[in-house]
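Only one protein chain is missing; all other protein chains are in place.
What follows is subunit A.
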Amino acid sequence: MAAAVAAVGALTEVIRVSRAQTMMQLEKELKSASEVLKDYSDALSVASGCDLFTRFVLRASGDYPNFDECKKKLIAKGQEYVKISETSRNKIGSLAAAFIRDGMTVLIHGYSRVVMAVLARAVNDGKRFSVYVTEARPKVDDTTTGSASAAKLQEMGVPVTLVLDSAVAYIMDHIDLVFVGAEGIVENGGIINKVGTYQVSIIAKACGKPFYVAAESFKFMRLYPLNQKDIGKMTKDSKRSTDDMWSQKREIASEEEHNKIKMESPSQDYTPPRYINLLFTELGVLTPAAVSDELIKLHY
């Protein structure tokens, strides 16, 4: 289960056990519960999932003036959402797999569960294609790197090649299309994802290759970044990610020397919408411009 869906499940549970008598009280309880969840996980999607659900609760309160009825409705919808979400990756898979045809070479960046669902679906549909996968360093944990994708694709029987992040431009010639996941989808249709996504998108654009994003709609967030700095607050610079650089630096300098070398290792970057061709969500296939439309539906 995706962390964000679990978070929505948890908030639904908060509503169920809540003794709040008014909407205001309930809202307050949900907000503090969201804070706890957001603190616990630094996944962006947990934050966006919590925000979406809180927003949903506020909207519903307008539709159902009777508090008890409203509470019942919210619990039902929350549970229904958790149930439906299990199928959303499949749904995205079936929408996106149609874009993969026989003989194509697909580039993916690192590891994304949604992207893997898309590729699995294409394999199931009997498509024969090969995949290039970037390492997507730094290695924050074992499940987020390209080698995890490579292993899984190997298992699925898809010809797969692991390449350095710095080799993306070199291999772009052979690539027919690029698929990436997203940790967050922002208001203007851009995405926040594992660092390196931005440069892959720029190279894809320069070479005229389509760049597609596959992600669930709970990753939609109300954020309008204009540059990389604007997402700085959202993404924590992980110590683990500098560890990955550290090991290499050890070779060139003494302990004392390399303490002087400054290191920077952001874990995520922001890809502006102009580099994205389409986004595949369980709401349908969206152009980046359509993302703000979906968000407007939600907030107004």
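Keep in mind that, in the parts below, a contact is a pair of C-beta atoms (placed from the backbone, for glycine too) under 8 Å apart; a residue touches a chain by one contact, two chains touch by 3 or more; residues count from 1.
Following the convention adopted for this analysis, contacts and distances are computed from a predicted model.
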- [ ] Have a look at "Ribonuclease H2 subunit B", "dolichyl-diphosphooligosaccharide--protein glycotransferase", "Translation initiation factor eIF2B subunit beta" or "N-acetylglucosamine-6-phosphate deacetylase" and point out the UniProt protein name belonging to the hidden chain.
- [x] "Translation initiation factor eIF2B subunit beta"
Task: Omitted-chain contact residue, chosen from A:Glu135, A:Glu183, A:Asp269 or A:Glu282 - done: A:Glu282
Open item on the list: Please identify which residue in A:Arg16, A:Lys31, A:Arg101 or A:His174 touches the non-displayed chain.
Closed with: A:Arg101
Open item on the list: Could you pull out which residues of subunit A are in touch with the chain that's been left out?
Closed with: 52-53, 55-56, 59-60, 63, 77, 80-81, 84, 88, 99, 101, 176-177, 210, 217, 220, 277-278, 282-287, 289-290, 293-294, 296-298
